[in-house]
Structures are given as structure tokens and as C-alpha cells.
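For this view, one protein chain was removed and the others were kept in their places.
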Amino acid sequence: MNRKVYIRASSQISVQEPLCEEWMEHPKQLSGPSVRCIDPDYKQFFSPMQARRMGLMFKRAMVTSRKVLETSGISCPDAIITGTALGCIGNTESFLDPMCREGESGLSPTAFMQSTHNTIGSMVAIALGCHGYNCTYSQDGVSFESALLDAVMQLETGEAGNALVGAHDEITDNVARLREVIEPEGYPFTEGSVAMMLVSGGRPDDALCEVADVRILSRPDVALEAIKEYGADYVMRNDVTFSLFGRCGPASGLAVHAAANMIAAGRYSSVLVVNESGSNAGLVFLKKV
Amino acid sequence: MATGVVITGAGIVSAIGVGKDETLRSLLARKSGLPGGEVALSDLQLKRILDIPGEETVARTSLLGMVAVKEALEQAGITGTDDAALISGTTVGGMDITEKHYLEMLEGGRPDYFRHHTCGSSTDRIAGYFGGFAMVTTTSTACSSAANSIIFGANLIRSGRFDVVVAGGSECLTRYHTNGFDSLMILDKEPCRPFDASRAGLNLGEGAGFVVLESESHALARGCRLLGRLEGWGNACDAFHQTASSPDGEGAFLAMSKALEMAGLRPADIDYINAHGTGTVNNDESESKAMSRLFGGCVPPVSSTKSFTGHTTSASGGIETVICLLAMEYGFIPANLGWKEPSEGCITPEAEGRSKVFLQHVLCNSFAFGGNDSSLLISNTRDHE
Partner (left out) sequence: MEELILELKNRILEALKLEDMTPEDIDSDAPLFKDGLGLDSIDALELMLLLEKNYGIKLKSPAEGKEIFKSVRTMAEYVAANRVK
């Protein structure tokens, strides 16, 4: 018999007001080809020595992760699982640009070292001294669902008692420009970070909601059929998700964050977050505790 | 009783061969793919083999992956992928295209090349070649990506979500990461010598390695041959430094320990370890420490096949899993080429390899930057003769 899995805490930094949910009453309207995150003042979170080597995306990942750890009273999670569509694209460009323009000498080892997709998840683990399970998924728009599914599989068997699940992406001027040309129709291209603490077993009074199911369907016809199966109180699709958070890798994770808070506030008894991303679709079904 | 996870197909392409047969011949003949580490087929030649039009833009990572997945599916006798999952592992994705066309993309009116950049898009392309899968995703944990794909795939089966999962990894050589590793000063211009006293760094390689994982009941019902059984796995984080492994090899130790524990085996049950063994001063010492901690004075035979293939980074866990399957099937331990002199703090590997050995249980290690350490425990489906 599988254990139930809950979202115990969730935190976001996005194009909406960071680290809070007040914005949900009157979300900011997005316009323009691309919009950047609203960042808190990171000086309150990091000393200069800590902040070095931490571009904005890493800072967002650390702060959102720390918030949910604090809220759930867990200092070292059993698992740290991360999703990122573009990885550390800023550092990638910092290495790639001079390589392509100036040649192959004098390239920064720091930029390369911090350009692999797993830098985010391992940075969090190093900061926490956490030796537990650690994995990173990069499947464009369903990177978050991949990380969430991995966590759910370990939690439902009790292999892990809790898991820090995060989705993080940043946008650069170059990426914004390229995407605007390739996919001009739609909401602005954005960036964002979301971190959640998932726990399993029991019936925690302080959880936001239950994660009843998560699937990734890579055949669109199947995905659309599947929606009906859930009989959700509210189906949250990309048009709503993108209107709130823009088009970014962690959009579905941010949608789950919003949905979890809506369920906790008693607005809905269940929400199905449907995320269509190219040939893949993510479904996350949340229920009230 | 947990669902057993078995392996019914395997595919591989690397500097020592396209396909299992050529790979096996190279391993037995001790024929290295270094220096170079390249797969001996150009993109055009790969497209021809795969029946893809030459002018079509396809990431080399995808092409290599298609070749290996094709071989694995054919061996497993699986013709339709509608109900199967595909889990790949890569870090470079379509970077070979991005770096070739970077200025064109940004300034030359060809932004469409960016479509091929991401890890996810390179896996989607592999999936599309086979007519699509029920579920597709990609792990990206640098040098342990393929191993983690296999772990995720095994969990999909154990949890009853899928009966068939194709899992592994693919990575092509790029100027990007060749220069990257060079900037970290851990490349050796000479062929690498894992665990050797004179070792001075790694050689990069490229390739792809995929296995067909299947639930045991499903495989038995199909009546197909079992190549091996995935009895245990472990994933742990070293949590020490972004590019250096801890002196006590904590992540590696935990990963191997978890794999043993899951399989219900003791250290003495392991017949061979395919080490991560990159040939860097740091990795080999750290990995040796982890092995000594786990196995005490009785470390089983160890070799690193990176001395054959080079370090195939994200693909290494998949490539080396397939090499372990070959070793179990044909009863040999691959050589640890280039080793001449013991190094203080390091294990002494099987420099010459061994023939006519029966391998019941094998550990396959993949350790990555950032401390993403994974270990797979694969067991023979034949009993000891």
C-alpha cells in the first residue's frame, strides 16, 4: 500500500512578488517579449563571500530551498531533486561566448564548472552538507514534473521520508531574443524558481495539499484523454499558468505552488495542473489533505 | 515482494566500436579507442546508417543515442514503443550544433538552430526516431547521468508504472566541454592511466549506452532472454565541492553501500567493480578510499574501462553498464589499460584483465562533478557453473 505524499511547504521567486502569496489576489499583468524575476534583496541572505559565484538563479534556488526547509523544520532532506529546462545558461554563455568569439585560451574554469545542469542541486547539497539522494532532470517544460515524479516514487514506498523538490531557470538577453523569434506568439518569456518540501506518510495537518498523482505523457492524444479521469475541481492549464508566470521552464512548478496554496486556503478541493510542453505533457493532481 | 527489474536488451556505441560485437572484440583484444575517444563515424555516416536525410539538422548526441537505443530494442525484440518509457541522460544535449552556429544564431539570422540546444530536445529527437514513447525525460547530472537514468527507469518499473523502460545516456564530444575540462586542468595529453602512480588526468570520449529494463514478469511472459538483473542501486551526494571528490570518498561509499543493501548482498558477494576511474589524481584516490572503506582489505577485482573508451561523461554509466553485461555474459574482466605502478592510496586494478571468470554480481560506478555519485549492482541471470 503506497504512502500518501504531501506538499508540506512551498516557496517561489518569479515575475510575481517573491517569497509570499499576497500577489495571488491581484497578480501582476505581464507584457513585453520578456520579463525578469522580482528579486528580494539578497544581502539579507548571503555574505559577500557566500554570494560570490552565485548568479541570481543560484541565489533564488538557495533562498527558496532554505525557506521551505525552515518552514518544515527539516535541516537535511532525504533527497534533493531538481528540474531545469535550460540549466545554468548564464554561465554557459559566459564560457561559450568568448570561446566562439575569441578562441580557446583563457576561458574561465568557474564559468564552466558552474554551467552543468546539476550545479544547482549540488550547490544546495553542499550548502546543507546533505549526502542523500540527489538528481537533476532537464526535459524542457516537464523538468519539474520529472523531478516531482522521482520524489513521489521514493516517498510512496517510504524509501525517502521527505524530499526537497525544486525547479529553477533563468533567462538571458540572448535566450530571450532567440525564443522571441522562434516562438513569437504567446506570453512573455520569463524565469523563475520554486522549491517544495514533500513529505510522506501519516496525515500532516500542516501540509498544503496532497500530491495524488504525477504523470508525464509524451503522446498528446493520451494526455488530453487523461484529464477527464481525474474529475478535478479545477483544471489549471498553460493559458492560466503562463498568464501568471510567463513562459519559463519552472512554470508548471510555479503553477503547482499556486494551486497548493489555493487548496490550502480552501478555494478548491482538488486541482489538476496540466502542462503541455512540445511533444510532452505533465499532469499533476493535487487534493486537499 | 518488490517487482524484479531485469535487462533484456543493450546497445552501445563508443570509440571502441559500434555495437556490442565490435565493442567486445576491442575489449578482449585490449584495443583502446584512445587517443581521440571519438566514435569512428561522422554525423553524415551516422545519418546514413539511421536512414536520416543528410541535410537534416540533428544533434550528434541524438544520433549516437539512436544507434544505441536501436540495438537495445532489437535485442530485446521490442518493435513498438507506445507503452514504453525512454529515459536518457545527457549534459551537452545539442551543444555541438549551438557552438558551431553560435554567431549565426545570434547575429546571422539563424535563431532556429537554438531549437536543438537543450538536453530535452536531444532526447525528444531520439524518441521521435522510434515513433514516440509513452513517456520521455532526461537526467542531467554530468558524469552520472546515464546511471541515474537507469535508476529512475528501475523505479518506474518497481512502482508498477511501466513494464518496459529504455534507459541510458548519450554524449558527443564538443569544443565546449573539451575546453571546459581543459580550463580545469584535468585533461591528460597522454592516454589516461586509471589508478596508476603516474596518472595525470582524464581523456574525454563520446558515445551512447542504453539498456532495456523490464519487469521480470513481463519479460518472462514474453519469453525473451534475460541479459542481467538490476538488483540494487545507490545514489548519494558527496556534498564536498563542485569539482573535487572528498578525501574520504563519502558519496561514493554511500552509493555503493546503498546498492549492496538494496540487493541484500554483502561486500564479499561482489565479483568485479567497473570503477569510475577517470585517471585524475583526485577521483582515483577518492574512489579507492571509498572502496577500502566498504570492502576492507578484500577489495574485489577492479578495472576502469575509461582506459578504452575515454571518459564519455553523461553516457559513461550506460556504456559501462553494457560493458559489465558483456563481461558477465562472456566471463571476463576488462583490462585496466595503461596501469604500470601502484599509487599510494589507490587500489591496484586488474591491469591485464582476466578471462574465464564467472561474474555473479558486479558493481558499476559513476561519479560526477557536484558529488552526484551513483552505483548500479547488476547480477548474472545464470547460476555459478
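Think of it as A and B in the order they're written, each chain with its own count starting at 1.
Criterion: contacts are C-beta pairs under 8 Å (C-beta built on N, C-alpha and C of every residue); 3 or more make two chains touch, one makes a residue touch a chain.
Predicted model, so just to flag it, every value in this text is computed and none were measured.
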{"item": "For the chain not depicted, the shown chains it touches", "value": "A, B"}
{"item": "Selected residue (touches chain absent from view) among B:Ser62, B:Thr138, B:Ser183 or B:Asn380", "value": "B:Ser183"}
{"item": "Identified contact with the non-displayed chain, of A:Arg53, A:Arg177, A:Arg237 or A:Arg267", "value": "A:Arg53"}
{"item": "Residue in contact with the excluded chain [from A:Met113, A:Leu217 or A:Ala260]", "value": "A:Met113"}
{"item": "Contact set of chain B toward the excluded chain (per top definition)", "value": "183-185, 241-244"}
{"item": "Chain A residues touching the omitted chain (full complex)", "value": "43, 48-49, 51-53, 106, 108-110, 113"}
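Heads up, the rule we're going with is that only the chains that are shown with their structure count from here on.
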{"item": "Centre-to-centre distance between chain B and chain A (centres being mean Cα positions), rounded to whole Å", "value": "27"}
{"item": "Complex interface listing, chain A residues touching chain B", "value": "80, 84-87, 95-97, 99-101, 104, 107-109, 112-119, 121-123, 125-126, 128-140, 142-143, 146, 150, 153-154, 156-157, 174-175, 177-179, 181-182, 215-219, 222, 278-280"}
{"item": "Contacting residues of chain B [partner chain A, same complex]", "value": "82, 86, 91, 93, 98-99, 102-103, 105-106, 111-112, 114-115, 118-121, 123-124, 127-128, 132-142, 148, 151-152, 155-156, 158-159, 161, 175-177, 179-185, 235-243, 250-251, 254, 368-372"}
